[in-house]
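Only one protein chain is missing from this complex, and each of the others stays in its spot.
Chain lettering (A and B) follows the sequence in which the chains are written, and residue indices restart at 1 in each chain.
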Amino acid sequence: MLYALCFLLFMIGLYCAVVKKNMVKIVIGIVIMEYAVNLFLIMLGYRTGGQAPIVGQKDIAATGTELTNAFINSSVDPLPQALVLTAIVISLGSLALMISICIRTYEKYGTFDITEIRRLKG
Amino acid sequence: MNIPLPLFVVIPLIVAFLLPIIGSLGGKGKSASTLLANITVLVLLALSILSLGKSDVYQVGKWTIPLGINLVLDGLSVLMLVAVSVVSFAAMLFSVKYMEQYTAKPKYLSLFLLMVAGMNGVVLSGDIFNLFVFLEVASIASYALVGFGCEHEELEASFKYMVLGEIASIFVLFGVALVYGNTGMLNMAYISKSIQQNGMNPGLTFALGLFIAGFGLKAALVPFHAWLPDAHPSAPAPISAMLSGVLIKTLGVYALARIIFNVFGLSLPVAWILLALAMLSMTVGAFLAIGQRDIKRLMAYSSISQVGYIVLGIALGGLIMVKQQNIVLASLAILGGLFHLLNHSVYKSLLFLTSGSIESATGTRDMKKMGGLTQRLPLTRATCTIASASIVGIPPFSGFWSKLILVVAAVQAHFYWIAALIVFVSLCTLIMYLKLQRYVFLGDLPEKFKKIKEHRGTMLASMVFLAVLCVFMGLLVISPTLKAIVLDPAVRVLIGGLRYSKNIITISGM
Partner (left out) sequence: MKGMTVIVKTITSWVKILIFLFGIYIILFGHLTPGGGFAGGVILASSYILIMLAYGRDFVEENLSLPAASRIDCLGAFSFAMIAILGLVFGGSFFVNFLFQKYLPGQPLNLVSAGTIPLSNIAIGLKVGASLFLVIVSLSICCKDFRPGTSVNKKKE
């Protein structure tokens, strides 16, 4: 069910990126898509009532297998979080580049409307 | 001794980060940075040629798979590595002189090397998420390079490319997420093992669809091709050569082939989908190319058509393998596709470099305004003719052999209509390149071009280097020893299909 909401967010972003005519709105649509995927990744690793996957003092002290197992069984999956962190860094880079291209295009053409920015054709 | 695989990624990365520092030291720093960048690509070329015929699995940080990240070198990766190195070497040599007209050359070189690092990473990665990361590195560098001139057309093309490219990357990321959710693995070998054990489910099928759409967008197969004819002509000429020559193949075709053949395993519908996409790209690209007046735009459309050939070869091989279980014929078709990939990366980058030479001499890209340039640009004309003959498929040149192999494979597998289509699209290619030759090099020389001079030196050297390769590449299939070193391992990787995972897991000693 929650996954479906993620997918809905993804589709909203895709719609926004495909249909809108303003360059900034297209960028916003792409970012929404990106965050929908990030949310999806985070939810893959979540378990109900799970705890943060950080090893604390008490987990170190108890080297016995029982506590370790309890920790493993109760923490959420840390891998998707690492993936999302990397994906966020990447999306930051591409977002900065997209915004800068938007600004430069605005300087050249004086508009954000992609229907008016049509020097290339074919 | 095996070469440590991360060197292919780390060397260009380190140099890429050093270059802006060196370049900011003034005039001497600029030439030093150019030299350093050239040496880097040369070293990469030497390393990739040295690693021909080897196979290796490298576990980064000594973390065993599936826990850690691994890099995989097999026949297909080596083939792509060599293609990337050759084209980047030529393009780098070309840009020494060509990029003088732009400012901020160290940044250009830095982005160039970043793109090379990303492509090498994509080719070597044995981990599906790492593949996405390197894909993004290469594509972000290429977005910036397409818009490097900061003029009207370049910015517009870069924005278009960027929006579509980002959507493609997000599709790929979504696919990765779905695969992780369904198998719990990110390592390609283990994903493949898990899929073989548990079979496909709807989530994985959806992920496969997302991968096809995402990598298809990167490879500019026809329904997804809208960005390519804008982006490739707008970039500086060496970058167009890189983009058309190797970027669309590493990010698109290679990744698609790897995911479909080695990870998910082939099935009949997927092979048919690929075949349909390939044939669509071949014909539509060729038809659209004939009508163009801009040289680089014509070449860009022809790239779409040629990528169609490559995917056609690979998909045909897959189809034969699934449907007729005929390994010999399937490997013939895949050999044709992969050889065409190698050929196309050489002659299409050569064509784009000659277009850069023409453009920097005449200052225009419009074919109708040119003519008679043979007198003024004799060597450019010679290399351009060699490349055109090669792309059309005139016998002694390399393009002929790959097309011949494709046709023979299609005929022997009784797909006569595919063979006919290949020949027909070749005819269209002939028409467009005859048109190019006719308008650019033959006819009357306009008055204003009477004084132009050809660029000598490094620009010419890189073009001649690629032209010589074009002439002698045919040896790769004619001579059995060369074929056994270069092409056969790559074909075996794709034919081997799902055995990939078993190989990786045994090599890594698990």
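Methods note: a contact is a pair of C-beta atoms (placed from the backbone, for glycine too) under 8 Å apart; a residue touches a chain by one contact, two chains touch by 3 or more.
Since the model is a prediction, treat every value here as computed from it, not as a measurement.
Asker: Specify the shown partners of the omitted chain in the complete complex.
Answerer: A, B
Asker: For a quick check of understanding: of B:Ala32, B:Leu52 or B:Cys150, which residue touches the chain that isn't displayed?
Answerer: With B:Ala32, B:Leu52 or B:Cys150 as choices, the missing chain is touched by B:Cys150.
Asker: Touching the absent chain: which residues on subunit A qualify?
Answerer: Interface with the chain not displayed, on the subunit A side: 52, 54, 57, 60, 82, 85-86, 89-90, 92-94, 96-97, 99-101, 103-104, 107.
Asker: For subunit B, which residues reach the chain that was dropped from this view?
Answerer: Within subunit B, the residues that touch the unshown chain are 4, 6, 10, 13-14, 16-18, 20-21, 24, 58-62, 104, 107, 111, 114, 133, 136-137, 140-141, 143-145, 147-148, 150.
Definition applied: only the chains that are shown with their structure count from here on.
Asker: Across the complex, what residues on subunit B touch subunit A?
Answerer: Residues of subunit B touching subunit A: 129, 133, 136, 140, 143-144, 147, 150-153, 155-160, 162-163, 166-167, 169-170, 173-174, 176-177, 180-181, 186, 229-230, 234, 288, 291-292, 297.
Asker: Quick one: which bits of subunit A touch subunit B in the complex? Just the residue numbers, please.
Answerer: Listed in rising order, the residues of subunit A that touch subunit B are 10, 14, 17, 23, 26, 30, 33-34, 37, 40-41, 44, 79-80, 83, 86-87, 90, 93-94, 97-98, 101-102, 104-105, 108-109, 117-120, 122.
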